[in-house]
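Removed: one protein chain of the complex. Kept in place: all other protein chains.
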Amino acid sequence: MSDAILATQGLSRRFGGLMAAGNVTIELHRGRLHALVGPNGAGKTTLINLLSGELHASAGTIRYRGEDITHLSPDHRSRIGIGRSYQKTNIFPGFTAFENCRIAAQSRTPRALHIIADAFDYAPVCDAARRALEAAGLDGRGNRVAAALSHGEQRQLEIAMVLATAPEVLLLDEPLAGMGAEEAGRMVELLKKLAPDHAILLVEHDMDAVFALADTITVMVSGQVLESGPPAQIHASVAVRQAYLGDGTAAAAAS
Amino acid sequence: MDFYSFAIQLLNGVQYGLLLFLVASGLTLIFGIMGIINLAHGSFYMLGAYMAFSLSSLTGSLLIAIVLGILLSVALGVFLEWALFSHLYKRDHLEQVLLTYGLILVFEELRSLIVGNDVHGVAIPDIFNWSIPLTATLSYPVYRLFMSAVCILLAVLLYLLIARTRLGMMIRAGASNREMVQSLGLNINLVYRLVFALGVALAAFAGMLAAPVSSVYPGMGTGVLIICFVIVVIGGIGSIWGALVAALLIGLADTFGKVLLPEAAGVIVYLLMAAILLWRPEGLFRRV
Partner (left out) sequence: MKRKTLALLAALTMLALFPLAGATFYTELVTKVMILAIFALSLDLLVGYTGLVSFGHAAYYGIGAYVLGLMAPKYEAANLWLTLPAAIVLAGLAALAVGTLVVRVKGIYFIMVTLAFAQMFYFVFHDTKFGRGSDGISMNFKPVAAIGDFTPFDLANAAHVYYFVFAAMLAVFVFLRLLLRSAFGRALQGIRSNEQRMRSLGFPVYRYKLASFAIAGALAGLAGYLSALQFGFINPELLSWHQSGNVLLMLILGGLGSLYGAVVGAFAFVALQELFSSVTTHWQLLLGGTIILLVIFLPGGLASVMNRFERTLIGESGDE
């Protein structure tokens, strides 16, 4: 367990008789993008939920910078530097894009006892929000109500919100979901830019993006880790082809 | 308190708890299956009691009154579901709370208009109107034993209905996925209507059963409703077992409370709830 920022050991989650995620041991390092792939129902989102704290583990441990965080609440994990985006867009639909990011940035300097001063007057948070919008490619769209944004823009906002919390670890659940080719290309560029300064776990179905971005790929099938290693190894693996890449491309195309 | 007095209070507490469980199961059924919180559920209990009073004065027999009352409640339930509650399925909790609050007001005033605000007694049917002697001075009323027996029987029947019949299967399926059930060709609307009518009938029947023992008075509806809420909260989210345990706990706490600490009797149930929430915020039996 070298210089891993986030590491799991034997992490499992069962629901009654169903093992949604079994005995998962992975590591995330700063500057490296770790992709998580597998057919639908493989347990990828379950794993992200375990890492973000929204699901309690049935067994195993999670360590952040060496500290055991297995029983920490989701908000506590976010505060120590673990940020997560959602597969199904999970924004504040009634707020403007700017307000979405501003609230996200506010979480870092909550100033909860400030109950009289107007939040818009606090520049550091507003600036952080603007920077996040820019980084995600949404500058100029800040004043639009989030519900009125296009699907692709909402996915961008989804990322912008996580960025506004300035995390060290990024758990990204299918950021490219439902995006057209051009938008997807921009998102891939963004991820490339983010990779050197963060430890990223990327769940994705778009295998082109995965092979373009990943330093490590872990393949999950039916809740278990099938194989884990550099892209070349995964690409060449017979087991992976059989279980996923082979008939998986049909599943990926359908998703 | 000597042994026999204690035994009497124990039996009373259990009987009260079982009665509460009957009412609470109607509430939980409607909420669990249809996702609707119904504040007017207590009003059905009250209506049941007043029906027992009116119909038994009319017909001279409580048992006949109960049969008629059940038929009327089922009809009322079907009507209400069709006219009002079917609008609530897609609505949020606040709207359900408000509509059913309005319904409470309507029921209370209608009752006030039709039957008045007086407190009434209902005679225990002759077959049950005797007591089992315990000591020279103490005896236990058979009617109360009858009440407990009926509640237990109904609870068992309910369980069999939900867990072992095709209708029960449809009900449980409808609870998890309404659209799917509909697309399978099953008439979900009919199922919901039946479930709602069942819930109403359960509450009304409980009121009718309880009438000879608790008498018939205006505030009985909301009183029982709020206690049912406490039962559901203490018992734990989604758990029938929890509701049973909670109902018995409350029945006993309330009964012994009235005897031992009359001034604090009203508050005891809520203190119990507070203590349990402190210990287990999700209730006693949380269904994972």
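Residue numbering begins at 1 within each chain, and the chains themselves are lettered A and B in the order written.
Note that in this section a residue touches a chain if its C-beta (ideal position, glycine included) is under 8 Å from a C-beta of that chain, and two chains touch if they have at least 3 such contacts.
All values reported here derive from a predicted model rather than from experimental measurement.
**Q** By the document's own contact criterion, which visible chains does the hidden chain reach in the full complex?
**A** Computed over the complete complex, the missing chain touches A, B.
**Q** Determine which one of A:Gln9, A:Thr25 or A:Thr96 touches the chain that has been left out.
**A** In the full complex, the listed residue that touches the missing chain is A:Thr96.
**Q** Across the whole complex, list the residues on chain A that are touched by the chain not included here.
**A** 52, 54, 73-75, 78-79, 84, 86, 90-96, 98-99, 102-104, 106-108, 110-120, 122, 125, 143, 145, 161, 165
**Q** If you put the missing chain back, which residues of chain B would it touch?
**A** 31, 37, 84, 87, 90-95, 97-99, 101-106, 108-110, 112-113, 222, 226, 229-230, 232-233, 237, 263-267, 270-271, 273-274, 277-278, 281
Definition applied: only the chains that are shown with their structure count from here on.
**Q** Go ahead and note the Å separation of the Cα centroids belonging to chain A and chain B.
**A** Computed from C-alpha means, the inter-chain centre distance equals 48 Å.
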